[in-house]
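One structure is given below, represented as structure tokens, and several questions about it will come after.
The complex is shown incomplete by one protein chain, all other protein chains being positioned as in the whole.
The chains carry the letters A and B, assigned in the order they are written, with residues numbered from 1 in each.
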Amino acid sequence: MGKNNRARYGAIFALLAVALMVFALSGCGSDPTQEPAPAPTATTAPADTGQAESPAPAPAATPTPAPADTGQAESPAPAPAATPTPVPAGAPTQAPSETGPAMQESEFAGHFDDEPVTIVVGSAPGGGYDLLARTIARFAPQHLPGEPRRFQIRNVSGGGGLRAWETLLRSDADGRTILTLNINLIRQVLLGREVSGLDLNTLPLIGAPTRVSDPYLICADRHKYSSWDDLLADGSVTIAGGTGGRVPMGAHFVELVGGPMKTIPGYEGSTETLAAFERGELEASTCIQRRDPRLLPELVEDMRWLPLFWWNTRPNQEWLDTLGAPEPYHIYDLPGVDFQDWQKTAFNATVEYNDFLRMYVVHPDTPPGLVQVWRDSYQAVIEDPGFIEAAGIAGYDVGFGSPDDFGQVIDDLLSLPPEGLELVLRLSGIN
Amino acid sequence: MRWRNLRTYWLSTEVLGELLLIALAFALFGYLFVLSFDWPEAARLLPRIAVIIGVPFGLVRLVVLLRRVRPSAASVMDTSFRIEGQDPRAIAGRFVRIWTWLLALYLGIWMLGFHFALPVGTFIYLFRYGKAGWVWSVGLSVAIYATIKLVYDVALDAVWFDAVIPQWLGLV
Partner (left out) sequence: MLEAAISAAQNLFSPGPLIGMAIVLPVALASGLIPAGGLPTTSVVLSFAGYIDPWIAMSIVVFSMAAGDITEPVPAILLGVPGARSAQATVLDGYPMAQRGLAGEALGASYTTTLVGGLFGGAVLLAVLPVGRELLKLFGSSEFFLLSLMGILAIAIISAGAFVKGMLTAAFGIAIASIGFTNVGGVVRADMGIDFLWEGFGIVPIVIGLFAIPEAMDLVIGDTPVARERLDTMMKEANKDVLRGMKVALSHKWLMLRSSIIGTFVGAMPGVGGATGHWIAYVQARQTEKGAVDTFGKGDIRGVIAADAANNSSDGGVLIPTLVFGIPGAPGMVLVLAILILSGITPGPPMLSTHLDLTIAMVYIIILANIIVVPIMLLLAPYLARVSAVPPNILAPIVIAVTTLAAYQASRILEDLLVVLAFAVLGVFMKRYGWPRPPILIAVALAPTLERFMWITVNTYGFGLFLRVQSLVLIAMMIALVYMALRVQSVASESAHTAVPDRPGSKVSEESIEDPS
């Protein structure tokens, strides 16, 4: 190597080294502990939760919709990251007396003050699990005892939620790490899979954020059909679904018992689905008042939606009047579709079970008192009006699902006959 | 004569290496095809398309390879190793050296973690084989450590796996 070249290489290395250092130091500009500005005021009407929950994360190269639109598939974005979420400056810290039983407060007051609280999320940033966790992280500091300094989100994808569960197991059982459990892992356990440390009977659940009684409604394209009888005559009406979400699940159920619905997996999100419906690619869609008309108002203006059937809760009359005739059926009253009792039981169990999507758990060895603190605090978060509004913008209708209720749901599932459990799994998108 | 030539050709590294590649592709195609009978129609479509395309083209390639082929004028859209005109023994030596280092680096990462293995592994190679001298070897290794520490740890709050030896020592 000549002297000149050596000098040049030296200059290049120096440049590289400086670039690396600048790069490294500039990264520090985003100090995660810095005090952030107050949260912006919501400007839009609350949205609905997703069309469906993904049975497992989709392959990495597939684009994923934002959960405001769907929640059908968790984000498979290629770069999961553990990123800190700062506590809003000036956020009112609720007095311990408002968060839980007095004894637990005094015992655990200050427990969360010094160390950050980590929420482990088993999927990549930007997906449904992640967005809801970040919204919870914004409001949780106000409801935990003491003055928690910060929350951080840790995205650990892999193994359909298994890696995230293992991360929780490896953490200290001190309540400073909580996990938003991937529903698929529960499904796999129901299928008989052994998951280390995961026992459905002793699952250390602190609550679920999306237990609601939404009115779920399916509509057909009025340009193609004028009544349910038309659909029966056609025999096969296409609708996005079949991947386990709670919103199109009714259509999937009708299909599985031989009704005139044909669910098509592959669509990712309500926006994509509604866009396909609008251009005539699909013949039916969900038509839920809180979400769908907001995403594509033209569908209401053009009177495209022909109400067909509902389940869970009856849609309000104002919405049905807007959609126009005919009056939709309750799913079990659909003419020409024969539901057996065990099928209805399985469907009801699945509806209940799907309310516990995105449940939150702590380490199985966490002291009972600390678990109770978390349950009380978590419930307070879910019922916080600010959280409800923020979650609405993020696309979720929220409601507290208690651990006791979940125990009942699991009992119901496990008491189903084998064909009933199989139906539950198929409705959940597991084939 | 023809048979003897062919046999020599078939046993050459040119053929055996590529046969290995073809065998790997066929193994995956076969595995997917057999399993696909257990999957629902929606799930079996894509892998079967891979098999339907891959197997005929694989067979053509196999026949062309075994019948001894003369290179065509057009070239593959990829780069190849630039080793022409070099002593095969020197090439083999460098090949073994870089692979040994790579495997040792990955083993080191598994045993000791990124924070230790990556800068140290880089330093060893730069100093021993790169002849970069103390200053540049240390400087570049420190730059790598700084990247890990400042960018990933501080700025991105990165998650790392628990390396084996720190676990044994009870450090994590």
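The rule we apply is simple: contacts are C-beta pairs under 8 Å (C-beta built on N, C-alpha and C of every residue); 3 or more make two chains touch, one makes a residue touch a chain.
Bear in mind that the values here come from a model prediction, so they are computed numbers and not experimental data.
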For the chain not depicted, the shown chains it touches: A, B
Among B:105, B:142 or B:165, the residue in touch with the chain that has been omitted: B:105
Residue in contact with the excluded chain [from A:117, A:153, A:359 or A:410]: A:153
Candidates A:113, A:172 or A:281 - the one touching the absent chain: A:281
Missing-partner contacts on chain A, residue numbers: 1, 5, 8-9, 12-13, 15-16, 19-20, 22-23, 26-27, 29-30, 32, 36-44, 47, 54-69, 73, 75-86, 88, 125-127, 130-131, 134-135, 138, 152-153, 155-160, 162-163, 238, 242-244, 262, 264-269, 271-272, 275-276, 278-279, 281-282, 294-297, 390, 393-395, 429-431
Touching residues on chain B - with respect to the absent chain: 1-2, 5-6, 9, 14, 17-18, 20-21, 24-25, 28-29, 31-32, 35, 39-47, 49-51, 53-54, 57-58, 60-61, 64-65, 67-84, 86, 90-91, 94-95, 97-99, 101-103, 105-106, 109-110, 114, 118, 121-122, 125-126, 129-132, 136, 140, 144, 147-148, 151-152, 155-156, 158-161
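To be clear about the criterion, only the chains that are shown with their structure count from here on.
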Computed distance of Cα centres, chain B from chain A, in Å: 38
Contacting residues of chain A [partner chain B, same complex]: 10, 13, 16-17, 20-21, 23-25, 27-30, 32, 81-84, 152, 154, 156, 167, 170, 265, 431
Chain A-touching residues of chain B, taken from the complex the two chains share: 39-40, 42-43, 136, 139-140, 143-144, 146-147, 149-151, 154-159, 162
